[in-house]
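Of the protein chains in this complex, one is absent; all others appear in place.
Naming follows writing order (A and B), and every chain is counted from residue 1.
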Amino acid sequence: MTTLGFASLRATLARRLPAPPRTAADGADVSTSLGGASLLVVGVCCAVVLAGCGRESMRAAPRELRINLETEPPSLDWSLATDGVSIIAIQQLMRGLTRLGRALRAEPDLAERWWVSSDGLTYTFVLRPGVVWSDGAPLRAQQFVDGWLRLLAPETAAEYAYFLFPVKNARAFNSGQLADPAQVGVRARDDATLEVELEAPLVYFPALVSFMVTFPQRRELIARHGERWTEPPNLVTLGPFVLEEWRHEYRLVMRANERYWAGRPTLDRITAYMIEEDSTALVLFEQGLLDLVRLPPLEIRRYATRPEYVRQPLLRGYYYGFDVQEPPFDDVRVRRAFALAIDRSVFPGLLQGGELPWPSWIPPGMPHANAQLGLGFDPERARSLLREAGVDPAALPPVRIVFNSDQTHKLVAEKVQALWREHLGVRVELENREWKVFLKEVAGDPPAVFRLGWGADFPDPDNFMNLFTSYSENNHTRWANPHYDALVERAARAPDPAERQRLYDEAQAILCEQDVPIVPLFVAASNFALAGRVRGFVPSAMDQYFFDEVSAE
Amino acid sequence: MIRWLAGRVLVFVPVLWVVATLTFALLRFLPGGPFDREKTLPPEILRNLERRYALDGTLAEQYADYLGRLARFDLGPSYKYVGRDVSDILADALPVSVQLGLLALAIALGGGVALGLAAGARRGSGIDRGVGLATLVGVSAPSFVIGAGLILGVALGLDWLPAGLWESPAFAVLPALTLAALPLAYIAQLTRAQVAAVMDQDYVRTARAKGVPEGRVRRHHVLRNALLAVLTYFGPLLAMLLTGSFVVEKIYAIPGMGRFFVTAVTNRDYPLVLGVTLVYAALVLVANLLVDLLYAWLDPRIRVAPDRR
Partner (left out) sequence: MIGSRSAGVLGALLLGALLCVALAGDRLAGQRFDAQDAAHALEPPSRAHWLGTDALGRDQLARIAEGARVSLLVAVGATALALAIGLCYGGIAGWLGGRVDGAMMRVVDVVYALPDVLVIVLLIEVLQVTLAGVPDIARRVAALVAALGFVGWVGVARLVRALVLQAREETWVESARALGLRNRRILVRHVLPNIAGPVLVAAAFQIPAAILAESTLSFIGLGIQPPFSSWGTLASDGFEAMRSYPHLILFPCLAILLALLGFHLLGEALRARLDPRRRA
């Protein structure tokens, strides 16, 4: 069978036929040469025709945008999605109460205006009139309540449930202590008014409700379609685009929503492909088949001077997390040792994408960042810590680093593997997974060492720091420190900036120097190649992309 | 003849059964299920999940249920693509792979036989040497080598054809060429050897001695025997297309079964792995059957021979 069996088959074949007597070769035969010539002519004609066809189908239609999502979005359900790929799609399809504007301040979106009570605990949002879903049904305030309650409901098991914990009784409801959803501090006073009660005053709450987990939902549609409610044609949304087609593992097509309240977007259609091979995507871009691709690290050098190049520093941290319950990382000294053995200065040269080595967690550009905190590079101390913990690197079973398939993550993992081997003498094995599966694994049964990034969901340090609280479902390190939790909660509410700085410094010291459940490595930047025919694309430090104002010739 | 045909078709069932059972055993044995050690889920949800993925009941019950569903062509839900059945996924992916495979097959057969004929008829000439060299390189180059060359040369360099995706017929050309390269080379070598051998066989000389015109001699005897030899080789050829398709679908970003299979293995989505396995096994069996029929039709000497292989 197969290539392997082929050999034996040939041998057998050779045996079966009688041996040919030796004769002189025949002269050229007219029919054969005619046959050969005609074959050649046909072949050339085909090639020319196909070449022509090829170029034709490659020309882009005006007002059509083709991007590369790189991988299948794990979910378009905005209560369940947690990752950047899903968010790109969701943000074209749906909107929320507010939206982050130019200076990353909250601006009206579905909510026309809002005010807060004098004690800072109650927000009232008035919805814009005339907003309809893509099936024609009007937007009602109750749909926000439905969405928020679904996010918080324990059966949903949403990882982002903690995002709404500032809302009164949300946490109790989510943990199951409170059975009655009506007690949660969000209600619809009427079809156009949404009232939210908070546990404590939160200055940045309007910015919070720009994030996808707070988008409204149609409860009856979800009940009707079950898990398939995000598949076209079931999916009903109200953003500038509507989901037209979703061919899994291949492409997702969104077309303009004629009923969008702000007016139909300029683009007719967005096609988002899922091409995992970076070089294929890049060649397709250079052929004019794609308009926007992320540049893999190896290509950045070459593109840096070209007009298509776009670089945007991000509020995005890249870290390696430990499963603090899995030996040997259950010993804090071991974690510190591994952290001290990483020389972050190698990453900018390795990745070429404008990465900035950063040993603490709050990224620069975010208020209350502090470059002085965190563990640096000290291999001597690392080794002595290992000795102190009684760990013999040679006897240690290989440490597994698991990452999702991507050139960048592979490079970083191989580099860290080499660093740990060189400075600690530890054996390291690498495993990669597809994004969707990786997320599931990290959430369910985290490996000893895994890589993750975190991009800001709203421009406040609380977004970064509350990630590692004990109740955050996005904290996959299984680390819990009540003192850390308390610091983060107090800092979220502290009105005085100096006080906030002090509290965050203390919390970061616990996170990055003392307990070390994670090792922050660097702060990322996004590097794109953008086709010249695209106008109006505004990259954002929040790594959010809105294509409703984009046009393409 | 009918009895022989029926006998061949009956082979399907045990083979598929063996494949199904083996894969079932492996599915249960390997770690990584739909909710492997997930965080504490409420018991009702856990039970629902078990029921949906047919993981409740004893092993024997699961096996019986599994076989029963297979008989109804129900391949079960995918572990990783929540809410989608394996049959749905494959229904989308199978036509793509079949189109690509058939196109590659046509190119390999047409090109290979033509080259082999041309070279075999002119043994020792420049054409023969050229073809010989080209095919030698062709069988020594894995598909990613050809693919890289085509992408850099034809897609990037000449900008004639797209480097990936599956949007219109033009998108199929480079992948099909890449997939066809290796089989084409093998077929060319095989055909050439056959033509050279057959050209000298007794009955060709007899036919010529009897005064049959040259063209007919070639067409009837040489071509048919060459095709026969190629047909014998069909099994490995099909397997080559199959293996090659994994690489080709990956580098050209084509949504076919090969790509799903690789993803499914990496993701440990075992129902999908099983589904692809069964479909491939069935395809191979059907193809082999067709080839046997063709073979019998082409070579009257060998009709229904019991033990050709």
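The rule is short, and it goes like this: contacts are C-beta pairs under 8 Å (C-beta built on N, C-alpha and C of every residue); 3 or more make two chains touch, one makes a residue touch a chain.
On a predicted model such as this, the values are computed, not experimentally measured, just so you know.
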Contact residue for the chain not shown (choose from B:Val11, B:Leu59 or B:Ala91): B:Val11
Residue of B:Val9, B:Leu67 or B:Val137 touching the missing chain in the full complex: B:Val137
Residue of B:Leu90, B:Val276 or B:Val291 in touch with the missing chain, whole complex considered: B:Val276
Interface residues of subunit A (partner: the chain not displayed): 1-12, 14-15, 19, 277-279, 282-283, 286, 296-299, 301-302, 346, 349-350, 397-398, 405, 407, 410-411, 414-415, 417-418, 427, 429-432
Interface residues of subunit B (partner: the chain not displayed): 11, 14-15, 18-19, 22-23, 26, 29-31, 128-129, 132-133, 136-137, 139-145, 148, 151-152, 156, 235, 239, 242-244, 246-247, 250-251, 261-262, 265-266, 273, 276-277, 280-281, 284-285, 288, 309
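One rule holds for everything that comes next: only the chains that are shown with their structure count from here on.
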Residue ranges of subunit A in contact with subunit B within the complex: 1-3, 5-6, 9-10, 13, 17-18, 20-23, 25-26, 28-32, 35-36, 39, 50-51, 53-58, 75, 154-155, 157, 226-228, 231, 247-250, 273-277, 279-281, 283-284, 286-287, 289, 405, 432-434, 436-437, 440, 443-445
Of all residues in subunit B, those that touch subunit A in their complex: 35-39, 41-42, 45, 80-84, 89, 92, 114, 117-118, 121-124, 151, 155-156, 159-171, 173, 186, 190, 196-201, 214-215, 218-219, 229, 232-233, 235-236, 239-240, 243, 250-253, 255, 259-260, 263, 266-268
